[in-house]
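Written out below as structure tokens is the structure these notes cover.
One protein chain omitted, others in place.
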Amino acid sequence: MGEALLEVENLHVHFPTPDGVVQAVNGISYSLGKKEILAIVGESGSGKSVGVLSLLRLIPARDCKVQGSVNFEGQNLLKLSDPEMRELRGNRIAMVFQDPMTSLNPVLRIGDQIQESVIEHQGISEKIAKSRAIELLELVGIPEAGKRYRHYPHQFSGGMRQRIMIAAGLACEPSILIADEPTTALDVTIQAQIIDLVKKLRREIGMSVIWITHDLGIVAGLADRVAVMYAGKIVEFAPVDQLFKTPQHPYSRGLLNSLPRLDARSEKPLEAIEGLPPNLINYPASCPFLERCSYQTEQCQIPPEMRSITTTHEVCCHHTEKL
Amino acid sequence: MGFILFLALFADLLSPFAYDRVYFDRVLLMPFEHPEHPLGTDEVGRDYLSRLIYGARTSMMVSLSVQMIALMIGLPIGALAGYFGGAFDFVISRIIDIMTAFPALLFTILIISVLGGGMPTIIVALSITSWIVIARITRAQILTLREQEYCTAARGIGASEWRILFRHLLPNAMSPILIAVSFGIPTVIFAEAGLSFLGLGVNDPIASWGKMVGASNAYVRVYWHLALLPTLAIALTMLGFSFLGDGLRDALDPKQKIRV
Partner (left out) sequence: MLGYICGRIFALMMILLAVSIIVFSLMHSVPGGPFDERKGRLPPAAKANILKKYGLDQPVWKQYINYMSHAVRFDFGIPYQRPHTTVAKLISKSWAITVQVGLTTIVVAFGFGILAGIYAAYHQNSWVDTLVTFVSSLGVTVPNFVVAMWLILIFAVSLNWLPMGGWGSSGQCLIDKYFCTDWILPVVAYAIAPMAIVARYTRASIVEVMGEDYVRTARAKGLSEIKVMRKHVLRNAQIPMVTALGTEIPNLITGSIFIESTFRINGLGKYFVTSTLNRDYPMIMATFLLVAFLWGILYLLTDIAYTMIDPRVRLGAKSLS
């Protein structure tokens, strides 16, 4: 995997609200290697999106409190000044969002939206930026790029728009592309195309990718390593084949068992995980998965720490032996 | 609002003087200058407090009767046009188009220029422009409601067209119509005050806030109370009725979908 490009340590994101503090992210740590695709998996509300948005400080500072450290190229991103942070956004670390229908500005031509970050960060002329934008459109597989460059977002399908979003993200050749559920709003066939595109781009450009999703099915064919998040914590962190073969945390097991499998006998019902995730305002003092866990014991009243089972496999549970 | 309505209803009892009683020896008194006239007198020597109180009556009488008439005309016409469609709807829609092709107030002025001033004319003229709003909203409501499932269901069990319209559709269409009526009240108050201000409104000696403002224009350099008091009365009444309309909208239409 090589040395780490990005290291997140003990990241907390808390939102003060009139009803109390919402503890969206509670001390997550992970690292991202060069050219690595890291998947962060979790259900809605598990803090996976907030966790990456706060890396780029895209949540207004007045709305939330962020603690911990995010080290990228020798700098702690959380300590940078606003102009320094802006210099990194879109330039060294780019982001692709969930809904391509709403994430592109409807009144601007797509070419304009692709090239604006290059113009901002590299100060090149409109003309060079335009040829760069057309190159990018071709790279992400948009036919007739020269003509399409002048079109508006509403003239594209959802899948095409997500390709445009990716093209805009790649404009400055960032080291890291953060993709926040980029395929959730798309059809399954389009989903596969986007995944193939990202894998191809990783090979060709050599960037690292953090891919947020709630769909374990996508993870299998895409990621190198997987972090499973639950209630603002990483509960299991492992290379993708290890997680699928030997899931250690009861929640990861539950997620895998709830996936439909083509090779399983059809009479066997899918197993849902009973219950609901804990309230993030009154965060439980015990293991957060306690109420939904079938392996619970007295010990689980004390929240477990992350520990390594093998050199590459970490899990946050007291009962890994029993599983 | 209650206060304004109260003033309007009991104007006779509350006013120290009759609104048209003229004291030739007490012209243009400042407030508190004479013990019998706490708010002074106007340019022909009428008690200003009494005229303000009677002004509330004029304002309320015009606005409430106009909205009543508008509702009585606009509701059935809008409902029939929306429900049955066809030639009747076409004619009504074109009338609405033409009436909205220029400012309602100008149209009111036109009617007044033809019919002459005075309270009944004002009520007629304002009703002619106000029913359009009610009819338009009723028609739009009925148009959307008649496509709903329960309407088909009612037809399915053999309810007559009239029964569907009056028992099923109109009750459901009532909230936006009521909101339109409540927002119509300050509009009419403004129209009456404005017309009277321009000299196109109620005739002398009837008291009207708008007319009092208009008449004060010549004396305002010294007798500031002549302008200040009726303008305050207009502003407070209109604000009050607008808040009433807002409140009604919040209560009846929490999603704020209706635009008047």
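In this document, chain identifiers A and B correspond to the written order of the chains, with residue numbering beginning at 1 in each.
We take it that a residue touches a chain if its C-beta (ideal position, glycine included) is under 8 Å from a C-beta of that chain, and two chains touch if they have at least 3 such contacts.
Keep in mind that this is a model prediction, so the values were computed, not measured.
J.: Write out, one label after another, the shown chains that touch the chain missing from the document.
T.: Taking every chain of the complex into account, the missing one touches A, B.
J.: Which of B:P120, B:G156, B:G199 or B:G247 sits in contact with the chain that's absent?
T.: Checking the options B:P120, B:G156, B:G199 or B:G247, the one contacting the hidden chain is B:G199.
J.: With the full complex in mind, choose from B:A87, B:V114 or B:I157 the residue touching the hidden chain.
T.: The one listed residue touching the chain not shown is B:V114.
J.: For the chain left off this view, which of A:G90, A:G159, A:G232 or A:G254 is in contact with it?
T.: Among A:G90, A:G159, A:G232 or A:G254, only A:G90 touches the chain that is not shown.
J.: Sort through A:N10, A:Q75 or A:N105 and give me the one touching the missing partner chain.
T.: Touches the omitted chain: A:N105.
J.: If I consider the whole complex, including the chain that's not displayed, which of A:M165, A:L243 or A:I273 touches that chain?
T.: Answering carefully, the residue with contact to the hidden chain is A:M165.
J.: Could I get the residues of chain B that touch the absent chain, sorted low to high?
T.: So the residues of chain B touching the unseen chain are 97-98, 101-106, 109-115, 186, 190, 193-194, 197-200, 213-214, 216-217, 220-221, 224, 227-228, 231, 234-235, 238-239, 242.
J.: Suppose we count only contacts with the excluded chain; which residues of chain A make the list?
T.: Residues of chain A in contact with the hidden chain: 56, 58, 86-91, 94-95, 97, 99, 102-108, 113, 116-117, 120-121, 152, 154, 165, 168.
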